[in-house]
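Could you have a look at this structure, given as structure tokens, before my questions?
Of the protein chains in this complex, all but one are displayed in their positions.
After this line comes subunit A, so read on.
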Amino acid sequence: MAAQRGGDDPVSEYLQQNPHLAGWVDSLRGFCETSKQWSARREFILRNMEGQGVPAAQPGAHSPSLDSLLSLSMVWANHVFLGCSYPPSVMDKIKEMGEGIAVQDAPTHKTTKAKGKRSAGTEGESDSYVKRNKGGTNDLEARSSGRTAVRPSSQKSAPPPQAPAEHQPFFNRLYKAVAWKLVSAGGFGPNLDHFEVLRSCVESCKQTLTCVFVPLKDITGLPAVRAQKEGHVCELRCLTVYMGTGYGRDESAARAMASKEALKVFQGRKVTVKICRRRFRGRDVDDLMLLDEQPRSQGFPPALSYPFQEEQLEGGSPQRSTV
């Protein structure tokens, strides 16, 4: 049990000081809970006891407020360890309550949209962008999913100046992969599954594509004509480098459009990673962008996510489609 791990863990220390709590809280452990899961959930319970007005009582005594706390602790644990998701109001609540609890390498589960029976062909579609902890998307994911996993500490509010040079070789490889893929698919055209093409190419280069979705109505500062209520916007990044943005009626349509935009960049003679200025939440920021050689007539669309940001800057972070 985690309590024996020694005094360096603040929770065990706390329990050693309050032995009456230790016995009580351990009576709440589930039979099938692993030590790791339990120590995390125990921390969740202890941290939120007061906030929920739960009196520490004798083992076996149960009150509605305790049950409600237990339930929320299970929601949190199910989310972190099993990969379950709950209605937004519940998720918001546990995100808040679970803030600050560190879980060492939580298992990764995909809520791969289980395609209807026997249509295995589409399975591969959605699992690529839910793979976690790859590339530079860690922090972004952790935030949006309420996971409080360890975050990289070296966060700056701008991409490091050497980043373009670091990423350039990868995108050169990707450029080739895309070129071959498009040749084999009969060339760039409207009938391709653009996302699939891009995804498979990125994966064949051993990286993952990150999609960020934002409902259109959540984007402020759009021209009045565009301010439709429905629809989603999708932004694609790979290795934190921005690749494209697209709009669609639903998330997959948005994603397809973003992929198409991204693939357009690959139609030139080469692709280059550059640091450019663009808008993000009403501010000008420096972002890593993937560009072709053509001179751009317009500016860039505003960024939907910004992976190089200080923590305190963010408010609500964009919803990722699948967590």
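Methods note: a contact is a pair of C-beta atoms (placed from the backbone, for glycine too) under 8 Å apart; a residue touches a chain by one contact, two chains touch by 3 or more; residues count from 1.
The working rule: contacts and distances are computed from a predicted model.
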item: Missing subunit (named according to UniProt) among the choices "AP-2 complex subunit alpha", "Coatomer subunit gamma", "5'-3' exoribonuclease" or "Cytochrome c oxidase subunit IV"; value: "5'-3' exoribonuclease"
item: Listed residues A:Gly23, A:Pro107, A:Pro160 or A:Gly299, member touching the removed chain; value: A:Pro107
item: Selected residue (touches chain absent from view) among A:Pro10, A:Pro87 or A:Gly282; value: A:Pro87
item: Missing-chain contacts mapped onto subunit A; value: 30-32, 34-37, 62, 64, 67-68, 70-72, 74-75, 78, 81-87, 89-90, 93, 107, 109-124, 127, 180, 183-186, 250, 252-253
